[in-house]
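Mind having a look at this structure? Questions to follow.
Of the protein chains in this complex, all but one are displayed in their positions.
Up next is chain A:
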Amino acid sequence: MNIESIKQNWFGNVKGDVLAGMVVALALIPEAIAFSIIAGVDPMVGLYASFCIAVIISFVGGRPAMISAATGAMALLMVTLVADYGLQYLLAATILTGIIQIVMGYLKIAKFMKFVPRSVMIGFVNALAILIFMAQLEHFVGESWQMYAMVGGALVVIYLLPKLTKIVPSPLVAIIVITIVAIYTGSEVRTVGDMGELTQALPIFLIPSIPLTLETLMIIFPVSLALAIVGLLESFLTAQIVDDMTDTESNKNKEAKGQGAANIVTGFFGGMAGCAMIGQSVINVKSGGNGRLSTLTAGVFLMILILVFNDLLVQIPMAALVGVMIMVSIGTFDWSSLTTIHLMPKSDAVVMIVTVVTVVWTHDLSKGVFAGIILSAIFFAAKISKVDVKSIMVEGGKKKIYHVHGQLFFASVTDFVNCFDFKEDIDMIDLDLKNAHLWDDSAVGAIDKIVLKYKENGTIVHVLGLNEDSSTLIKKRAVYNKENVKIANH
């Protein structure tokens, strides 16, 4: 990278970047606090994470103007680890997540993104939205009508304010309004301060105090792996959206390494693992941000806000945050997938639904993604395993030509072989494989079986039109063209 492009990336849009970054910082506060509460840690952990990740990724990320911070998708994966082992293990897991992501970045993980079908990604965001929404429900348990009224009030402000002005982020205004109402009415609703500590201090470098044993590794590794995968998946998706919005391209493998570096640093500074955020990145670009400076500003301004307004942050009622989180989940959900589900190919719809159900069932986004990928791989195999066989009688019924269309592999050979009647009374068969491809031993075995079965019956089969790959495979593995072989009885 030369000086000129660095300059352009950083200072090509100073005014737009700084303003957008400040808007994002304001919008990040409620989310960072709420995601900490989902994960079951002090709000400070999410705020530190958002600061560290945004600042680091602004230097080392592959997608300028993308916003990364503490996220819901990651928070949801941490819940069990935090509940069972506590914060120190989470910090260690965060560092390990970063290491895994850097390794994945060097292994050029981005090219594997194309194997994640869109239906899985749609299922991913929908499941994420559902989980974030479900995580809010517990805040209503045992609360008075005031809670419901405040959440309702927050939602009204969030959705109606943008009609009047779009200069300030409406979720922030909602939080301020609801906080004032709560303080003024002396309402007894729970506040952020009740959920954990919020210190007025800069994050400091600490090595997580965990026993450095194999047992610890076994505890944190599965969580870290899931975090690494989910983090990169959401980051790549966000990067694609920012790419499209700004009509530019970005380096996905660099982004993976950047996410890793950001998570490692975050772990050492007492923050939880995070990744790119679709909602915040969209806010950033819409507010005029398109350079690295916007992400840096978001992180730094966030820290300033925490230090200055610390006393006020603890007084934010949970009701206001719940309102913001409901908005986040509504914004995350892909509503068009509901209205177009009947237009989608049936297998895509099934994959999407299975992804969602798996996630909601296991509370683990990575498991849903795996279930979705495996299912769509099976559907794909089933789809291309349809082999079309057409036969024509020639030479007055003495000879038959079979035209084979399709992919011959383990999943398609059974149906393929069943297309032939080995008892038919003809002298010669041309098996035309011009439009077929042999992929594996099963395919070779099927050809063997057809040729030799006909041979038993006195019919000679000519295998024709093999393409290069298929004929190499036949030469290596087939037996029908060797002398004196008979089909094994299986």
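Criterion: a residue touches a chain if its C-beta (ideal position, glycine included) is under 8 Å from a C-beta of that chain, and two chains touch if they have at least 3 such contacts; residues count from 1.
To be clear about the criterion, contacts and distances are computed from a predicted model.
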item	value
Hidden subunit of the complex - UniProt protein name among "Universal stress protein", "Glycosyltransferase RgtA/B/C/D-like domain-containing protein", "Glutamate/aspartate import permease protein GltK" or "DNA-binding response regulator"	"Universal stress protein"
Absent-chain contact - pick from A:K114, A:H342, A:K423 or A:K476	A:K114
Residue among A:A20, A:V125, A:V404 or A:V451 that touches the chain left out of view	A:V125
Which residue of A:K15, A:K163, A:H342 or A:K423 touches the chain not shown here	A:K163
Those residues of chain A which, in the complete complex, touch the missing chain	114, 117-118, 121-122, 125, 162-163, 237, 240-241, 243-247, 278, 282, 285-286, 334, 336-337
